[in-house]
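Here is the structure we will look at.
For this view, one protein chain was removed and the others were kept in their places.
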Amino acid sequence: MKQSSFVRSAALLFGFAFLYAPIALLVIYSFNASRLVTVWGGFSTRWYGSLLENDQLIASAWISLRIALVSALIATIVGTCAAIALARFGRFRGRLAFSSMIYAPLVMPEVITGLSLLLLFVALDIPRGFWTVVVAHATLGMCFVAVVVHARLLTLDRSLEEAAMDLGATPGGALLRVTLPLAAPSILAGYALAFILSIDDVVIASFTSGPGSTTLPMRIYSQVRLGVTPEINAVSTILIGMVALILAVGVLTSLRSDASVRD
Amino acid sequence: MKARRSLAERLVLGAPWVWLLVFFLIPFLIVVKISLSQAALAQPPYAPVFALGDGWEALEKLKELSLAAYAGLADDWLYAEAYLSSLRLAAVSTAFTLAVAYPLAYAMARASHRWRPILLVLAIAPFWTSFLIRVYAWITILKDEGLLNHALLSLGLISEPLHIFASDEAVVIGIVYSYLPFMVLPLYNAIARQPPDLLEAAADLGASPTAAFWRITAPLSAPGVVAGCLLVFIPAIGEFVIPDLLGGSDTLMIGRTLWIEFFDNRDWPTASAVAVVLLALLVVPMAFYERSQMAETPS
Partner (left out) sequence: MSAAPLITFEHVTKRYGAVTAVDDVSLEIGAGEFFALLGPSGCGKTTLMRLIAGFETPDAGRILIDGRDMADMPPHARPVNMMFQSYALFPHMDVARNIGFGLAQAGQPKAAIAARVAELLRLVQLEGLGARKPDQLSGGQRQRVALARALARKPRLVLLDEPLAALDRKLREETQFELMRLQRELGTAFMLVTHDQDEAMVMAHRIAVMRAGRIEQLGAPRAIYEVPASRFVAGFIGEVNLFEGVVARVEDGLAFVRLNGLNALVCAAVEGAVGASVTLAVRPERMLLELVRDEGLPGVVLDSAYRGDTQVARVRLANGSLVRIARFGAALMPERGAAVRVSFAPDAARVLPA
């Protein structure tokens, strides 16, 4: 028994070291005074300073943020509808096709999704820009939201809704006043997921964006292709820090709500 | 089952239906259509075989459908090579991802109840940070003058730098790293939900811990292995960012080919044909994946 617990600890240590070492190195070297990536030239925040002067990068960050906020909102609304339909509408006509279309984008190579949406916009003669990226990201995001919320709805006790209806609520009222509040954490998680997918995406955005709607990942990508620079390390560190903060808040609140449930 | 649904219900079902129809299904039909068009030096860079509003004339034009793009794919061995190389790299990466993920997922699932949620968050957290940034981090590590070589050289383990960057190996490392959470999660779920008394029963019936693992834990985690492998394998085949950033000039992957045809060569019909053939390749594993997902969540 002792031996196996040692092996398990080693597996955990190795696995998490593999997951986190690259990120940690990236963060550490963003504070490197030297421009050479592998040589430690002392601690410095100079690359963060030079970021502030990079207007293009800041403009792109702003565009990315707006796209992510809007597309995640759309994805959450439409995706939650899809999840409700899958979880509560029984065997409606076209269910298989519907759920296939929900699950497919989760594994669909991004190049195909991006290309097909671009060709749609061209065929409909829609100029590419902010809104085309929003639609593209919302389409991908809604599938993730649908899967996350659907999973939660399946674990919810149906008898809660039945009790609400027994007490006089209409099916819609039961859904709004009992089911959705209980599924709220998963809907929020779905929104966060759709937001992250959007603000991360480079491939689909490259296909569907137009002049003036270059997103932050696209900007980073074009620079990374040219080589490693400390500025990119600094941008990455800021993004990682933001995600870490959001995650920490999310985890802490969920831990606290768990604790209060137990009391 | 009610015969008629209320307006609200129809809206709830209709909104995602219409959205997916317009922004998921129809775009694919357009891809197919354009793959059958002629390349042209124009904007858009293809001559449509038929346009919306052609009506009955469209049927006439069916004769003019061009298989030129597909013929181009068949003629040039480079495309076949790219497809095969994508499948190979995706398969190798999936195998390595499984090898790295299984011990991790197993150790997580067997950790104490207090630790499990923390470990779970730790395993998922990298997925929430930018994919691009995580791939980028490996450039710094794998380059000839990068951190890995630096460390190995100064430890005296190697005498000259390893050329990992800009190679297929770097692509495999990148895929394993980026897709690891997708493998860990289904594995963790498949292992953690096994009742612990099954292992006790196996031990009680004379199975050593190793025997119990192979006869009980491993077969019962098979659905997780299948789901995890498909979650890695399918998107990895069409991966673009990783081969583009970590691969060498000779690293052939079909996602990158599609990108180059589209953005650099501006050959939309060929890019579309590449996409159609890729999709055809993916239909079988995707059907497997969807079936496994729907089996997981019965309605």
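Going by the order they are written in, the chains are A and B; count residues from 1 in each one.
Definition applied: contacts are C-beta pairs under 8 Å (C-beta built on N, C-alpha and C of every residue); 3 or more make two chains touch, one makes a residue touch a chain.
Nothing here was measured: the structure is a model prediction, and the numbers come from that model.
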| item | value |
| --- | --- |
| Interface partners of the hidden chain - shown chains only, full complex considered | B |
| Sole residue of B:197, B:250 or B:264 that reaches the chain not shown, by the stated touch rule | B:197 |
| Sole contact to the chain not displayed, among B:92, B:124, B:152 or B:216 | B:216 |
| Hidden partner chain, residues of subunit B it touches | 195, 197-198, 200-208, 211-212, 215-216, 219-220 |
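FYI, only the chains that are shown with their structure count from here on.
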| item | value |
| --- | --- |
| Geometric centre distance via CA averages, subunit B-subunit A, whole Å | 16 |
| Interface residues, subunit B side, partner subunit A - complex | 1, 5-6, 8-9, 11-13, 15-17, 19-20, 22-28, 30-31, 34, 44, 52, 100-101, 103-104, 106-108, 110-111, 117, 119, 121-123, 125-126, 128-134, 136-141, 143, 145-147, 150, 177, 180, 184, 209, 230-231, 234-235, 237-241, 244-245, 255, 258-259, 262-263, 268, 271-272, 275, 278-279, 282, 286, 289-290, 293-294, 297, 299 |
| Complex contact set, residues of subunit A against subunit B | 4, 7-9, 11-12, 14-16, 18-20, 22-23, 25-26, 29, 37-38, 77-79, 81-82, 84-87, 89-92, 94, 98-112, 115-117, 119-120, 122-123, 135-136, 138-139, 142, 146, 150-151, 154, 171-172, 196, 199-200, 202-203, 206-207, 217, 220-221, 224-225, 228, 232-233, 236, 239-240, 243-244, 246-247, 251, 255 |
